[in-house]
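For this view, one protein chain was removed and the others were kept in their places.
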Amino acid sequence: MTDKESAKEWEPKIVAIVCNWCTYAGADLAGISRIQYPPNVRIIRVPCTGRINPFYILRALQEGADGVLVSGCHPGECHYITGNLTARRKFAALKSFLGYIGLEGDRTLFTWVSASEGDRFAQVIRGVTDAVRALGPARKLVKRM
Amino acid sequence: MENVEKKLREEAKGLLAEKKVDVVVGYEKGTLPLTATPCFITTPEEADRLVWNPFCVLNLAKFVHDLLDQHHEAQKRVKPEARRKKVVGVVARGCTSRSLVIQLQEKQYGKDEIVILGVPCGGYLDGKKLAALAGGEEVREGALSEGKIVVKTVSGERQAALKDLLADNCLVCHFNQPVIADIQTGEVAPVAEAEKEYDPVTAFENLPPEARWAYFEKEMAKCIRCTACRNVCPSCYCRICFAEQSQPRWVDIGADASDTQLFQLMRMYHMVGRCVDCGSCTAVCPMGVDLRKFLKKLDKDAFEMFGHRAGVSLEEPAPLGAYRETDGEEFIFEPKAGG
Partner (left out) sequence: MEKRLIKKETLAGIVGELAGKMRVCAPMKAEDQVLFRILEAGEKPLVDFANTKNAPKNFLFPRTETLLKFTRTGKGMVRAGEPEEGEKTLLFGVRPCDARSFTLLDMLFDQEKYKDPYYIDKRAKTTIVAIACVHPPYTTCFCTSVGGSPVDSVGVDLLLTDLGNEYLAEFLTPKGEELLAAFGGSPAGAEAEKAKEGIAARAAGEIASHIPAHEIKPILDTHFEDPFWNTLHQKCLACGTCTYLCPTCHCFDISDEVKRDDGIRIRNWDSCMFPMFTKETSGHNPRSSQKERWRQRVMHKFRYYPDNFNAIACVGCGRCVMACPVNLDIRKIVTDIAKI
């Protein structure tokens, strides 16, 4: 974030890494249903939350994302049976560790949104955007060049 | 200690003479005062070089893995009928044996490829604490007798009780005995106050986030990316580490602090439930980065969140390779309804 950028009205940039089968479909449903949600998220679709290397999250922060959201199928509904259950452990440990080193908790958020939850998707995005907005621009782990 | 050392040499001699092992990985006297260094014994005659004392610092499981890994690779270029098995004997204390368990569990080699010479351990001498005792001066001579360390520096002689100079991880160690061993070479009573294991982590957790971040930033700024921490770690055995991958390139080596922070964060994160708190990474760091402060948190989380203790059981897999349907969900973000 340069001074020039911060002088402008700052808008949070949020990277949402979502699974193909549930949350991405949920986002689709939100769109089809014309549910409004803030335009601050950039969605990256992956096959399953179990496929997400935690490094994706750190790299997004390093490259300047103000927040990262990871969302997949609810536990028990994974299309690969257990992908989101191993992911749940990975993210629990990651979030705890990042919090431990002093990163703001709301920079990295994890949730579940199913394909039928278009309204929940919109709610999540509103909630995440508000949470990240409240934190202000990211300063930690951000690469400066 | 002397008895253990004597028994150790005898056992190593026997194993080598009977050709039950090709090499024994152990410790020998170092060239600097109060040091011991890894050594590779291949003949019974050399076995007298082996030592066992509180100056034996590094976790030898790293060398076991490397030897066997190289052997497996080399065997691929040999005709199937000419292939041979290599057996590595290893001097293992509690933490070393736990690392061996992790490597076995992760199918890096078979149990039949190693012979574990278990040694009882009362903890090892901490380099930083020794330097502090010497007042930052060079330790020119040093001796250990009757639980006391005496060092000679340019400005005189100083001494302290060994137990005051033990590494922090040894002070709270649960494993004064190896968790698995083929041969046991003696027993000592535990000295560690294991119940205080997570106290420093809890104390750190209770600091304000900005103070924790400032500490993390300060410690990471010391790092010169020599990768000694990674290379000495028995759980860090990837052939190509993410830090050296180029497609994609995960981290740069350049001037920006964030790259070093990410390198260390990610290396440490790979240790969830795989860190045995042997303290090798902290011991080898030339710049004195306090890695243990962070690694111990992962150990604590693995224990508290997933009930897992690294390297204690051959059956239980590493926590991030497994799951329970009842795993905690407190961290899951719940938007306010209608929000």
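As written, the chain order gives the labels A and B, with residue 1 at the start of each chain.
To be clear about the criterion, a residue touches a chain if its C-beta (ideal position, glycine included) is under 8 Å from a C-beta of that chain, and two chains touch if they have at least 3 such contacts.
Keep in mind it's a predicted model, so treat the numbers as computed, not measured.
Participant: Specify the residue from the set B:49, B:71, B:86 or B:128 that touches the hidden chain.
Facilitator: With B:49, B:71, B:86 or B:128 as choices, the missing chain is touched by B:128.
Participant: When the complex is taken as a whole, what residues of subunit A touch the one chain not shown?
Facilitator: 63-64, 143, 145
Participant: Tell me where the left-out chain touches subunit B, residue by residue.
Facilitator: 30-32, 35, 37-40, 58, 62-63, 70, 128, 131-132, 136-138, 140, 154, 224-228, 230-232, 244, 252-256, 283-284, 286-288
We take it that only the chains that are shown with their structure count from here on.
Participant: Which whole number of Å gives the spacing of the CA centres of subunit A and subunit B?
Facilitator: 35
Participant: Under the definition above, what is the set of subunit A residues touching subunit B in their complex?
Facilitator: 54-55, 58-59, 62, 69, 75-76, 82, 85-86, 88-104, 109-112, 120, 123-124, 126-128, 130-131, 140-145
Participant: Which positions of subunit B touch subunit A when the two form their complex?
Facilitator: Contact set of subunit B toward subunit A: 204-205, 209-216, 242, 250, 256, 258-259, 261-262, 265-266, 268-269, 272, 294, 297-298, 301-302, 305-306, 319-325, 327-329, 331-339.
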